[in-house]
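Only one protein chain is missing; all other protein chains are in place.
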Amino acid sequence: MHKSQILDWLRRLDQVYTEKKDYLTDLDAAIGDADHGINMTRGFAKVMEKLPEVADKDIATILKTVGMTLMSSVGGASGPLYGTFWLKGGLAVDGKEALSAEDFLRMIEAGVDGIRQRGRPEPGDKTMYDLWAPVVAALKTRAGNGDDVAALVAAILPVAAKALADTIPLQARKGRASYLGERSIGHQDPGATSSYYMLETLNEALA
Amino acid sequence: MHKSQILDWLRRLDQVYTEKKDYLTDLDAAIGDADHGINMTRGFAKVMEKLPEVADKDIATILKTVGMTLMSSVGGASGPLYGTFWLKGGLAVDGKEALSAEDFLRMIEAGVDGIRQRGRPEPGDKTMYDLWAPVVAALKTRAGNGDDVAALVAAILPVAAKALADTIPLQARKGRASYLGERSIGHQDPGATSSYYMLETLNEALA
Amino acid sequence: MKKLINDVANVVKEQLEGMALAHPELTVRYKPTFLCRADAPIKGKVALVSGGGSGHEPMHGGFVGQGMLDGACPGEVFTSPTPDQMVACAKAVDGGAGVLFLVKNYTGDVMNFEMAAELVAADGIKVQNILIDDDVAVKDSLWTAGRRGVGTTVLAEKIVGAAAEAGYDLDRCADLCRKVNQYGRSFGVALTSCTVPAAGKPTFDLGETEVEMGIGIHGEPGTHRSPIAPVDVLARYAAEQIIDDPAYTRTVREWDGAGWADKVLTDEPFARGDQVIAFVNSMGGTPVAELYAVYRTLAAVCEEKGLTIVRNLIGPYITSLDMQGFSITLLKVDPEILKFWDAPVKTPGLVR
Partner (left out) sequence: MKKLINDVANVVKEQLEGMALAHPELTVRYKPTFLCRADAPIKGKVALVSGGGSGHEPMHGGFVGQGMLDGACPGEVFTSPTPDQMVACAKAVDGGAGVLFLVKNYTGDVMNFEMAAELVAADGIKVQNILIDDDVAVKDSLWTAGRRGVGTTVLAEKIVGAAAEAGYDLDRCADLCRKVNQYGRSFGVALTSCTVPAAGKPTFDLGETEVEMGIGIHGEPGTHRSPIAPVDVLARYAAEQIIDDPAYTRTVREWDGAGWADKVLTDEPFARGDQVIAFVNSMGGTPVAELYAVYRTLAAVCEEKGLTIVRNLIGPYITSLDMQGFSITLLKVDPEILKFWDAPVKTPGLVR
């Protein structure tokens, strides 16, 4: 996975969040405070502003910049979570201009570990972690197979899609949605949804 | 005019204000603050409470009690105006157990003079004074004729009715209605209306 | 109508009971109803008394305390109190130096306070009445009952209260109060109607995209309706109504110790170079954050017009029940006014 693909990934992600802004916000309106789409587009608009400054730096710098930018522009719960995800992901691949499958796994693992440390989600809490935990498990299983990053991502995308759908029947135990108790059941988690778009756009960028 | 007729008058007045409460309030809603009916019924309910205490006193005491009671229970513009009316009226007939036509004229004149001093209305300002000024003039013209109070009141009632209707086309220049400017034109003045009931019920009490 | 009330008949009484429970430094009396400082009367100090219809809280009851009012007489909602309340209150607070009645210019308030002044004087207590009539939405004093008393009332109660505390005698308090009134001008804008508890429904209907300009404080209609506009437009309009208001002349009636004397007063317009206190007030339902947007515009207009804001007051101080909207008051200051504005004050509604 080359640096240019990372830049492409980020641009696609910005586009998708803009397209899905209302959809994400509607998901959040059902069980949160109706701002997740607004938060993500605000954050990625800032990322797009910052990107030219670091586009010629190494991958780690780019990823860390994404993290710092999200952290200082998103706010709410998803700001520190995604901020940490990109920041820790970047720190895990220090100095690289391209990522091997192993690098990629290390990056995702470190990022998701950041989410876990920051938000302390447990599996089944109905958060973005319920998307990432099965994805990391699947990545780990396949990482030794000799797949390149593109093949790896393509292979785990169905896992992510299933994990996303699996958030629907859960009762939230973290974040704003938790205050709804049983009324949170039956809705797809907004943060898991925006996380799914990260893998979907990456798959497109690598195709 | 005997003391018992005064007491009868006050009871009838209390009844009429209760019956006309909504009507007076509606008139006030059009050009004021929609409380004139509420104010008058509150005041006369208090008068009815106080009346037994002074029913065996002289007429002046009864009238002054009405004045004091209205003054301390009505509030707004009409409270001090009617309070003064009954108080000054009472002071003008000190010590009497019955009123001659001359006594009655003196009482009304003193009362209306009280309204004039308190509210400083000018003729045509669209206030209760526009009812009382022609009534006093008519009373003065007829007072020397030898009529008793009953005949006098019956004779000037049409004057009062005309004066009341004549408030409709006026533009208010005093009280809350004055802030409406030209929008106050075309509405009958609430205070003139409650004043008209005073003469109408007196006529009934003397019949 | 949704309000935090029990029976509509007891609204004012129960709110006063709450005040009495919350503020032991105040005494609340019923039959007749008034509030006063628990430490009243204060020997040798001029006593400042105000009052008017309820529904404007914290004014007036919330301004009773050290450095402001000695007593207040609350009427029913939007209905003037009665002379017996004022007389009882005046007697409770007079410390021998006399009583100043601070009266908002509404026909009912004026006449009831006039009767009270006569009765208090007849009881041998020195008394003075000063009118507050500062609402520039009313242009004309010949065809109307004159300008209504609105925002300047709060500032006058603070300033004259401090002067009384500092030992001003009755005449000097009255002169200062008259000056403050003549130096102050206000204008109000409603975004929504208020709902009088006894009525149970909004006093007027205002469309989702309309505002009412030039309102008083009783939910009365204003001078005209406008389409809703950005706060910059609304606040600028209000500020310009005040700052560009020409000289205003009217006759007021003041008690001169023995009887009533007419005085012709002329309020001079604001002039470049004037120093002012800027008061941005919520009508009750508008939260304080929005008032800061009003203040931002007001500050810009004052700067353009050459007025220097030297002090400000921002919050809900003279309200109209739950009405959403704001009013602006500008008060020209001189060293005397400023000194007393800055003096300490300890009341439930205003502390410094």
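Order of writing sets the chain letters: A, B and C. Residues in each chain are counted from 1.
We adopt the following convention: contacts are C-beta pairs under 8 Å (C-beta built on N, C-alpha and C of every residue); 3 or more make two chains touch, one makes a residue touch a chain.
As the structure is a prediction and not an experimental result, all values here were calculated from the model.
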The omitted chain touches A, C
It is residues of chain A that touch the chain not shown, namely 33-35, 38-39, 71-77, 79-81, 83-84, 118-119, 171, 173-176, 178-181
Even though one chain is not shown, chain C touches it at residues 2-7, 11, 14-19, 21-22, 54-55, 57-58, 62, 191-192, 208, 211, 228, 230-232, 234-235, 284-296, 299, 312, 314, 316, 319, 321-322, 324, 326, 348-349, 351-352
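Keep this in mind: only the chains that are shown with their structure count from here on.
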For the pair chain B and chain C, the C-alpha centroid-to-centroid distance in angstrom is 32
In whole angstrom, the CA-centroid distance of chain A from chain B equals 81
Distance between the CA centroids of chain A and chain C (whole Å) is 58
Touching at least 2 other chains, the residues of chain A are none
Among chain C residues, those touching two or more other chains are none
